[in-house]
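Here the complex is missing one protein chain, while the rest keep their positions.
Per-chain residue numbering starts at 1, and chain names A, B and C are given in the order in which the chains are listed.
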């Protein structure tokens, strides 16, 4: 295993120490339980947004804490959802009195841990709503399984909802917006190489020199199928068409119902993409794929979107939701409306994403 | 070879096509000869800054074109300096009448090609000054060799000089500032893995599973020595101390003398770092090292700087001057004064670096 | 009803489990590679190390408190799916035997059954989803039946462990419907579920602890 680390068990702790030293004007770091939070938290009267998940996806989520995005992020061990006490503490720390939105990626672990945390927070009198992100079209069936994973759309929802909270949206409105972002975003990823979990010390899976894995998640979990290596154009076409042509997808998710004071099942349906849609195109590096390759993918994606009548109105290109040093990419398309475009353009000032003032 | 590319010979062309499609508000791309230039070039009355070098170091240089940084960048083939006609055309395209500064990394190829371009531009009546960046302390001797390579300080000089040009500095002043940045910046890099030049198809060098290469350049050229893999703390210490403890370094560089109308030898000397210095600390990923590992390096670097009495007043952490998918990092320290800090903080709006408005 | 398990046995069980999971850290992680994210062994080991660090503070307390403390330690240190599931298993098991310092056969059935119910409640798991429940459920059934039939404790625990083992192996041909393994669809077939495997280990360790415990105390 070749990594710039010390002991595997210290990776997350030392990473957080580095972040605390590097960005003191943007974030603070709390240890045991571990979470990164806005330097000026709590922001009075503003809805706070908290997310979290396993480490190894940097800059997500810790790198997205700051003005105009997340109020706090809870990093678990590498690829392991964080624990309820992290989320609870983070939630308490950043609540500015207007309530807290939990943005949760759809993995059993994340859901169970975040639900426990939300229940504890409710018990302490804090308003918490949760929105699930489940956008990974590589996972087909939702009826009898966990359903789609949360991938690329997570980053986009954090940016857009963060801007909305900054603008003064109330908790319900931020949650509704997050739900809207989720059902309008779809993602699919692929890997050229595996990644190596520091604690494990060996690649999670073995890929031949001429093989790749399609429909990969962000945890080094295997994809839906393995195939012979293809060209960037062919790979982009496979991912883009899977995303664009994905039919209406419907699933039941659990959300907290404030009026009833209980978790309720909510049925959500993704509207399929259609000609004339305005989209944000997000070409993401899995971590080990360098910057020279991403515009090659974007170029083909642009061509395909044009052919399909989708108009790319914004884009994001780079390593934003990664899988350690895995080489590969994912493509996310998010259907945009004017509200979302405005919020996307709003200033953001975090270690990982920064524009405006 | 596993890369998201189509044909090796099309990598740079297609990358540029992608950049043109992705950032039309920031940059335009000219093909044959290839260069990326500011969307609003030429900016009348502003000194223009042009850099260039082999491809494979993205986002450098093309990703640094835009408001507050470069006016144009000339990408050569992968790891091969661009040709004089690229620099000449770029220079002519962005000259706003106030002259053009060429920022040139100290490699024989870059120097010769840039000198030819400058001579041609002079022949066409364009004011061009050139400043060499040679900051790589891994290269010891300068008396009988090419001297130090240009590495991390290049990025910093482009940001700082870009801001100065934006502020209205005249050509001589921008050049003097660039010279100052260069002699105050030092860098050293290392590799955990080799990179693979697309045209070659195999790793440039072979490293054992437990080996690393210290004092590496940015072209997959071997470093000064190979050793057993060490921890992030040990690696950081090796790099940081090489940079911090590097003695006064003196070399003769060639610069264009406008008054004499010829190239003249200029002797430059780096002042060694000393206690009390304010520095910008730049922890750079070689391309394949993911974001989770860099704060671990930064953390140790911070500790060492503190111990040595250097005060980190600004930092930059991420993949900014890369070597394709190589895993590894480099550390650059740049002694800052108030002028440089102000220029560092000034707004920048490029595909690869963005803050302020 | 004779007491078959003392407070000390419970503590021994947790300690032995911690040792077994440390030993099988790599094995459980390897099982989690082809159909998961290669962390189950790491997670369980981290969790039970945390349990070990919390035990001294409650050694004098009742079985319920000990188990709930273990569960809370797991919830706050494991993360992933394993954290809430095994955390709930032990917290709910602890609640079921709150206040007791010695357990009868029936208490033991109640303890394990309550743990299983907690897992199912939190995980919304069905039998055959290819999870730890596929090991836990048949084990609880076997234990309950044996105790109801008056089988002696050692044999009842053997039957429980055997059922857990069979349930664990039976996950191999299953198509995963819960947890990360469900993402790989058809490719989950042919691999043994790591959670079912750790559950089997925990129950087997229970059997062994009580066997050696009884030997020790005659």
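Some points to look at:
The rule is simple: a contact is a pair of C-beta atoms (placed from the backbone, for glycine too) under 8 Å apart; a residue touches a chain by one contact, two chains touch by 3 or more.
For clarity, every value in this text was computed on a predicted model and none was experimentally measured.
Remark: the absent chain touches shown chains B in the intact complex.
The chain not shown here is touched by just one of B:224, B:314 or B:349, and that residue is B:224. Considering the whole complex, the residue from B:81, B:130 or B:184 that touches the absent chain is B:81. For chain B, the residues touching the absent chain in the complete assembly are 33, 54, 76-85, 107-109, 112-113, 116, 138-141, 144-146, 149, 197, 199-200, 204-205, 217, 219-224.
The rule is simple: only the chains that are shown with their structure count from here on.
Counted as hops between touching chains, the shortest connection from chain B to chain C is 2. Here the chain at the heart of the structure, going by C-alpha means, is A.
Separating the CA-averaged centres of chain B and chain C is a span of 57 Å. Annotation for chain B: no residues touch 2 or more other chains. Listed for chain C are no residues, as none touches two or more other chains.
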